[in-house]
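Every protein chain of the complex appears in place save one, which is left out.
Presenting chain A:
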Amino acid sequence: MSTFNKRQIRRLVLMASFFVPLLAQAGTPDANRQAELKHLLIQDCGSCHGLRMKGGLGPALTPDDLAGKPKESLVATIIHGRHGTAMPPWSALLTENEAEWLIDQLLQGVSP
């Protein structure tokens, strides 16, 4: 087991402060996470919106249904939920980038 000295820690922090914003900007989840997100989209979002996103307790989310809706507000709906409806805030399980990736999938159309 090695321990870090102060200088190493400072270097790590510096590196992290350099890379984290880059990652946040690039934002695309890696392949493993994409697989997890796709699974969540079909199975968990699908519980209410249907495995084919044609709606259920929640509204339909096909590319036609989402056409013309601003992407930021769609992402916000995932992250913050929709008060007064059954749509929960997913911020405890998803980052904004991941929500954006999910919206991209919906806009392209998903199938189980």
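Operating definition for what follows: contacts are C-beta pairs under 8 Å (C-beta built on N, C-alpha and C of every residue); 3 or more make two chains touch, one makes a residue touch a chain; residues count from 1.
In this section, contacts and distances are computed from a predicted model.
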| item | value |
| --- | --- |
| Among "ATP synthase subunit b", "Protein NirF", "Binding-protein-dependent transport systems inner membrane component" or "ABC transporter permease", the UniProt name of the subunit that does not appear here | "Protein NirF" |
| Touching residues (missing chain, whole complex) on chain A | 39-40, 43-44, 46-48, 50-52, 54-57, 81, 84, 86, 88-90, 92-93, 112 |
